[in-house]
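Missing here: one protein chain of the complex. Every other protein chain is in place.
To keep things simple, chains are lettered A and B as they appear, and every chain counts its residues starting from 1.
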Amino acid sequence: MLARLKGKWTYFVIAALLLFLILIPFRWFLGQYTVIMIFIGLFTMVTVGLCLLLGYTGQVSLGQAAFYGTGAYISAVLSKICGVNPWLSMLIAAAATGAFAYVIGYPIFRLRGNYLAVATLGLGVIVYILLRQLGPGGPDGMAGIPYLSIGGFVFDTSFKRYFLVWFFCLAVLLISQNIVRSRTGRALRAIHGSEAAAESIGINVDQFKVKIFVLSAVYASLAGSLLAHQMSHISPGSFGPLVSVIIIVMAVIGGLASIWGAIFGAATVCILKYELLLGFGEWDIVIYGLILMLVTIFMPEGLFVRLRELFGQWRLRYAQRGAEP
Amino acid sequence: MSESILETKSLSKAFGGLVALDKVDLAVEAGKITAIIGPNGAGKTTLFNLVTGVYPASDGEILFQGTPLKDTPPHRRAALGIARTFQNVLLFGNMTVLENIMTGQHPRSRYGFLGAALRLPRAHREEETISLNAMKYLNMVGLGTYATQNALSLPLGQQKLLAIARALATEPQLLLLDEPGAGLNKLEKQELSDLIRRIRENGISVILVEHDMPLVMGLAEWVVVLDSGQKIAEGTAAQIQKDQRVIAAYLGEEVE
Partner (left out) sequence: MSADQFVQYLVSGLTMGSIYALIGLGFTIIYAVTRIINFAQGEFVMLGGMLSFYLISAAGIPLAPALILSVLIAAAIGAIMYIFAIRTARRASVVSLIIITIGAAIFIRGIAGVGWGVEHVRPPYFTGSESISLLGAYIHPQALWIIGTTLVVVVLLHLFLSYTMVGKALKACAISPVAAGMVGINPRAMALIAFALAAAIGGIGGVVMAPSISMDFNDGFKLGLMGFVAASIGGFKSPIATVIGGLTLGIVVSLAVGVDWGPFTSAYKDAIAMMVLLLILIIRSGRLSAEERES
């Protein structure tokens, strides 16, 4: 009875959310938030990758912005300077970033815990410096990156790009959810639970860590490419070490082990940064710092997950009261 | 004498200067329950860790079903048919009881990232088999009613049964149990003995490291005694109970 109720609820909620998502960019609805929503979509993609890595597999990465950056830069350089088709550029960027993550993944994942955190942080710093020094335009970045298009249909307005970004974002979320609820997902969680036990039941711990690292890098790369092809301007500042930390903030708010929480985390941070605290100087970092500490100390499962639990409890109590005569 | 499922030849392990295992020769008969006993620090768990590949041997070799396991990594050994439990249980606390066992089916299924990501039909089929098998092992250890509970919400006795079920789910030929009886009450130990006998009846060879002598003597068809990293005796339970060196080794420990 309760299960069926829950099932109905879920479908209803999903349908309502989808409708809401589709209507957002229309001017008569929430059109003024289209650009922010695009950023939320992009950051959600990066955050989900981190959730798979950090929340499910238990491996820290403080360098996810590096992959976001390589995705953006490879895509931009190929399409603008080499004249490669933007879609192909995006694909090559994802493949190259994935390959990069694979190559550095094996040595880096011989490290654990604290040392892994610092190594990935160092990696992020190196990539950031290289983008500044070797990237076209140096610290100022590059402009005039071509838009994506399908046939004659060019994604040249925020309205159009909104749907493009959220198509990719939802695809990434669905794929991630499927992975989590599978043999692979169980293997990842097993590694988080106990590496010794995971090995003892035949899970290739090192390989799974590297694979999920590569997947998270590919997600970030895709998001970076989408960013490049729609801002038509990128600069290294968008991919610095602080951005990696902000991605952690998003994951922590959404719940490290929660796929759909990533949207909530990305939305909270983006709305704080681009709406509520715009022009308030460094207050945004102060608040991120507080969030990181408070959420990790008092609700380690994440703000979103905690809220969902509270909502579930409230609903259960409500249903029980209804059932009593 | 029937064939050996596991053999070690002059197997040694040293940690720095400390010799944990010293030239141990073993031949574990297939389809039997073998017990390894010995005082604390005798090298029993070290032996398990070498057989499962947690760390490499300093010297000597290990043969599983006649094949040497020199550089085979732990996860490959599990796939070959060696399963184990741990002294400190090591369940996956971030999963339910059933999921713990399903995870044990890992080496007996193959679909990977792509199959999972796109929910290919093959993934579906394999998932069905995995769930069915997991339910089978869950019921075999008698935890059927707790399937959807968090694994760590079970009391210790049931956690240990769950750990055995998880190991069984890898469908091993050889099962290594590291102190399965520790911390269990009398009734639970009885259930454990029954379970181990049933496992053996399913054709799985069992090696157990155990301190509880009545449990060992009631179960084991062959007993190996280690002391300070060396094999000091082996034989049937009756023979071992009379062995002077064994008695001396244990008395030595009592005095400590």
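Just so we're on the same page, a contact is a pair of C-beta atoms (placed from the backbone, for glycine too) under 8 Å apart; a residue touches a chain by one contact, two chains touch by 3 or more.
Small disclaimer: the values here were computed from a predicted structure and weren't measured.
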Left-out chain, listing which of the shown chains it touches: A
Identified contact with the non-displayed chain, of A:Thr10, A:Thr157 or A:Thr296: A:Thr296
Full-complex contact with the absent chain, from A:Val125, A:Ile271 or A:Leu307: A:Val125
Footprint left on subunit A by the chain that the document does not show: 54, 58, 60, 62, 107-108, 110-115, 117-119, 121-123, 125-126, 129-130, 132-133, 195, 241-242, 245, 248, 252, 281-293, 296-297, 300
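One rule holds in what follows: only the chains that are shown with their structure count from here on.
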Mean-CA-position distance for subunit B and subunit A (Å): 41
Residues of subunit A defined as touching subunit B within the complex: 175, 178-179, 182-187, 189-190, 192-194, 196-205, 211, 215, 257
Interface residues, subunit B side, partner subunit A - complex: 52, 54, 73-76, 78-79, 83-84, 86, 90-95, 99, 102-107, 109, 111-113, 115-119, 123, 126-127, 130, 166-167, 169-170
